[in-house]
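Shown here: the complex without one of its protein chains, the others still in place.
So, chain A:
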Amino acid sequence: MAAHLSSGRVNLNILREAARKELRVFLDKCAGSKAIVWDEYLTGPFGLIAQYSLLKEHEVEKMFTLKSGRVPPADVKNVIFFVRPRLELMDIIVDNVFRSVGTLHSSRDFHILFVPRRSLLCEQRLKEQGVLGSFVNIEEYILDLIPCDSDLLSMEYESAFRECYLENDQTSLYHTAKGLINLQALYGTIPQIYGKGECARHVANMMLRMKREFAGSQNQILPVFDSLLLLDRNVDLLTPLATQLTYEGLIDEIYGITNGYVKLPPEKFAEKKQGEGSKDLLTERKKLQLNSAEELYAEIRDKNFNAVGAALSKKAKIISAAFEERHNAKTVVEIKQFVSQLPHMQAARSSLANHTSIAELIKEITTSEAFFDNLTVEQEFMTGIDTDKVNTYIEDRIAQKEKLTKILRLMCMQSVCNNGLKQKVLDYYKREIFQAYGYEHMLTLNNLEKMGLFKPQTSSRNNYPTIRKTLKLWMEDANEQNPNDISYVYSGYAPLSIRLTQLLARPGWRSIEEVLKMLPGPHFEERQQLPGGLHKKRHQGENRTTLVFFLGGVTYAEIAALRFLSQMEDGGMEYVIATTKLINGTSWIGSLMDHPASKAP
């Protein structure tokens, strides 16, 4: 199921296997048949670790979603709650437990599995409510870094950025540090740690501290990673705001990829299923898994969308040529050989059909005037044109009642590219939002201001042009078809975060000290002592491996840019990417908004 995880430079399947083993051990602790009650948020991430078959092997017979009321009847010995350590979830569990008292199934055993960590606060809540004693097992399942693809790890911790920068709650960083320590236990101590940003510094400090605490349990594994780069999202606020222009990036921007799956409008896919009740098919969105296990997808996902069409038609030719082969197959041996390749070819053909459909869907949008206009404004901001006055396009879009997240994305982008906006401009925009979308967004705007995304200009100097020029963030002649620079992922804009990563590998950050000082937070370098004998003997021409950890989220376009760097022939560096959450501008801004008008906090 997860062969693709081991295909990369670093075998991430080891991590997955370790996580699966943990899960089995826990399930076996609860002897007998089981029902799992899921905190719905966890089902996605868990899907990347274990399918239902594994649970079934361990006598899990029923699965429910956690909600108030009674746990649905099921003839099982154990009821296990898989939950995040959150107080509001504890209240639901309490309700569940109370309501099962005195029912037919009151002899059932209850268990809780906290993911990723148990919390005293939650246990205390259970105790206050008088149900703590009802649980036979209360354990934690340490699931920090979840392997999403052969070179990608995510904590799927949605609120990390908000918590760190808005609420001064560094829980996510603690989990990050713990996750990295666990990672090192499997893949060896990472000898060098680089970082930029407050959070990066904090994580590195915690890592070093934890290592001291466990001093003596010397890790005897040959290090797989040569270095770790910790990057704060707030060092580069601009990149996630821009519309991603890679294939995968656009799928995410338009349809949203969650835990490796995308749900697509069914119309384009319906016709291929013949004979089935086509009406039902039309109503349900088509769910597709997207990862490097699919050969074609691995090939095109990181391309600029403008290069995808050509790649698809080339692939189509190859596949139809392969099918044509059957006419040349004369002897029995040849026919047998052809037949043996059929499943693979058919898979390739259906994959091609899927992606052709997706590409058509996306093309309808990218060729629209609205998309073009939006992109033009984004590019104007990024190149520093007219960032200091009220933008008419934004005004227009507000008048047209464009989605608020989209408006905020553009406004924040303008503010970031101008290093803050003049008070007059800022107030004008704010008033526009209040009047058109409601005064309740006062709190959201307040949040964005606190996080430096949408703020008043404090100094008269705008650093952004300097940073842009020094780091070559804008490339006039970005080659979308055969890229020679990372700027292809945004058709001109080279993501700042990735530029920093690239420059760290060569020629090193010393060359850009001045710019680094303009970006928020400290930059640093730490070494971790390796036990003797574990120093890698490097072969001639062997690439080094860096783990790049984005604290606060990373976009698919940034990942594409790093993959591009990994593939550069003279790069000498390969990257594995880790993050608190895979984001895009919309989901990111969405996570920073407050909705006082709706009930749920």
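Here is the rule we use: a contact is a pair of C-beta atoms (placed from the backbone, for glycine too) under 8 Å apart; a residue touches a chain by one contact, two chains touch by 3 or more; residues count from 1.
The working rule: contacts and distances are computed from a predicted model.
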Quiz item: Hey, which one's the missing chain according to UniProt: "Vacuolar protein sorting-associated protein 16 homolog", "Serine/threonine-protein kinase STK11", "Mitochondrial outer membrane protein-like protein" or "ribose-phosphate diphosphokinase"?
Solution: "Vacuolar protein sorting-associated protein 16 homolog"
Quiz item: Which residue among A:Ala436, A:Ala505, A:Met568 or A:Met593 touches the omitted chain?
Solution: A:Ala436
Self-check item: Hidden-chain contact residue, picked from the options A:Gly256, A:Gly508 or A:Pro596
Solution: A:Pro596
Practice problem: Using the definition of touch stated at the top, determine which of A:Val97, A:Leu173, A:Leu296 or A:Val489 touches the missing chain. | Solution: A:Leu173
Exercise. Mind listing the chain A residues that contact the chain we can't see here?
Key: 28, 31-32, 77, 85, 87-88, 117-121, 124, 136, 163, 167-171, 173-174, 177, 202, 205-206, 209, 212-218, 395-396, 398-401, 427, 430-432, 434-440, 442-443, 446, 594, 596-597, 601
